[in-house]
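Contents: one structure, followed by commentary.
A protein chain is absent from this complex, but the other protein chains hold their places.
As written, the chain order gives the labels A, B and C, with residue 1 at the start of each chain.
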Amino acid sequence: MTLKVSIIVGNPKPKSRTLKVAETLVEKLLEPGSYETTVIDLADHTDEIFAWPSEKMAALNAGVASSDLAVFASPTYKATYTGLLKAFLDRYPANGLAGVTAIPVLTGADLTHSMGPTVNLAPLLVELGAIVPGRGFYFVAGQMDHLDQIVQGAADEYASNLRRLAGIASSLQPIDHPRT
Amino acid sequence: MTLKVSIIVGNPKPKSRTLKVAETLVEKLLEPGSYETTVIDLADHTDEIFAWPSEKMAALNAGVASSDLAVFASPTYKATYTGLLKAFLDRYPANGLAGVTAIPVLTGADLTHSMGPTVNLAPLLVELGAIVPGRGFYFVAGQMDHLDQIVQGAADEYASNLRRLAGIASSLQPIDHPRT
Amino acid sequence: MTLKVSIIVGNPKPKSRTLKVAETLVEKLLEPGSYETTVIDLADHTDEIFAWPSEKMAALNAGVASSDLAVFASPTYKATYTGLLKAFLDRYPANGLAGVTAIPVLTGADLTHSMGPTVNLAPLLVELGAIVPGRGFYFVAGQMDHLDQIVQGAADEYASNLRRLAGIASSLQPIDHPRT
Partner (left out) sequence: MTLKVSIIVGNPKPKSRTLKVAETLVEKLLEPGSYETTVIDLADHTDEIFAWPSEKMAALNAGVASSDLAVFASPTYKATYTGLLKAFLDRYPANGLAGVTAIPVLTGADLTHSMGPTVNLAPLLVELGAIVPGRGFYFVAGQMDHLDQIVQGAADEYASNLRRLAGIASSLQPIDHPRT
């Protein structure tokens, strides 16, 4: 089975370093050939992000919602995700990302807003029904020279977490067990 | 393999309804016979919770850290977890719950503090390295008559999430793949 | 001195109930004739909110930053403020609302997201340097029939808080006291 992966970038400027960080994280995490990635650079969609209805936006939203894994990446604006990323997520109904495994990524200028991915972006994704398998990932933009090494560390932690979670899955109540 | 499960209850009063909610959640989630549960009712340990060092507390902390699954349950005090639960978690070093799958549970008087498990308790557990497989669970204490049904709904969602996560685990980079 | 008041509404739909709630709050809080209010309905500016630079948006941002009091009001989307409101705030530089007294208002369908104004919108405004004189105000949209009474209660609390704060201001170190 080919895993369906989405990368959603909330930077109002296209082709940002934030996109590069997210792409690297996916490469470090998943086995080559086991997945297909779709990238949504929201900078390309600012003209329609508040249009309602919008077939184009609806297709983008649906694609992410049907992903196995989605990386939501944004520069840190005011200690949290951008309005652009939030505007994309606002288009979902309640629980619109149910069952999607999601990794929250914020890039920032220094360590000051390190807590942002875990206290702001992760709860937002979880509110939509997404599953965040560990802490959010905060990347200091000035560390691009060490991108591979830093992202490898994060990927190793997510991989370890996912293996631990899979171990628990094997002890779950069977799907068809009688409910009380 | 027998799954190791811990339930940690942060209610200063012992044998609370909060404990009952947590126990029910574990029963609904896991297959009978597949796990062993240890309950830590922190109300029994208020006299040593701030003692340092304490062999007894250290043993409790170590037991939880070596669990596969831990349910952290607390009544809602001031919109969040109790100081008693936090005092127990404060005894861990950084990353002290690494790899433990954790479910945050808060009980409250009404819906006003529904966001507490997701925005307050979940990020705290994640900060310690725990993995929270979905939203936090908030239970309105007045609904004890419908405990089974409500907890079943939450358990079904966690079970579904864990199966989805297990699916991703099968596409991870092999543990021994060459690192860049 | 005439107080300068701004109301900023983050609803993608214009002339919303959220705007009505914010206007009512200002009326209940301030003495008639003592202030002038500017309303920014961000629904009217979705076409330029991501344009950079934009003279029109810059003028709106500057007007709010020079206000004495600003009410930031938004419907609750995904347990927090809208992407539209965030996109407006993202246009500010760091500390761009320094010294502005700000009241965070969220309207929502039920009590589930009551914590949103205090845990999400207030910290965002404070990050920008604004001063929030009390808890955020959450209004359940179904209560429009009791709008006056409910908003009066909130206004009374803010008024009481502001009087308490003024009492402390009289004991501050003089502005020109020697610094260490």
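Going forward, a contact is a pair of C-beta atoms (placed from the backbone, for glycine too) under 8 Å apart; a residue touches a chain by one contact, two chains touch by 3 or more.
Computed from a predicted model, the values in this text were never measured in an experiment.
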Shown chains in contact with the undisplayed one are A, B, C
Looking at the full complex, which residue from C:Asp44, C:Asp110 or C:Asp148 touches the chain that isn't shown here? C:Asp148
Among B:Thr18, B:Asn61 or B:Thr82, which residue is in touch with the absent chain? B:Thr82
Taking the full complex into account, find the residue in B:Ala102, B:Leu128 or B:Ala154 that is in contact with the omitted chain. B:Leu128
Note that subunit A touches the absent chain at residues 79, 110-116, 119-120
So which bits of subunit B touch the chain we can't see? 12, 46-47, 49-50, 52, 77-90, 92, 120, 123-124, 127-128
On subunit C, residues whose C-beta touches the chain left out of the figure: 1, 3, 28-31, 34-35, 68-69, 99-101, 118-119, 122-123, 126-127, 129, 131-136, 148-149, 152, 155, 159-175, 177, 179-180
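What we mean here is this: only the chains that are shown with their structure count from here on.
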Among all chains, whose Cα centre is located farthest from the one for subunit B? C
Based on Cα centres, what is the most central chain? A
Rounded to a whole Å, what is the gap between the Cα centroids of subunit A and subunit B? 24
From the C-alpha centre of subunit A to that of subunit C, how far is it in Å? 30
Can you list the subunit C residues in contact with two or more other chains? 79, 120
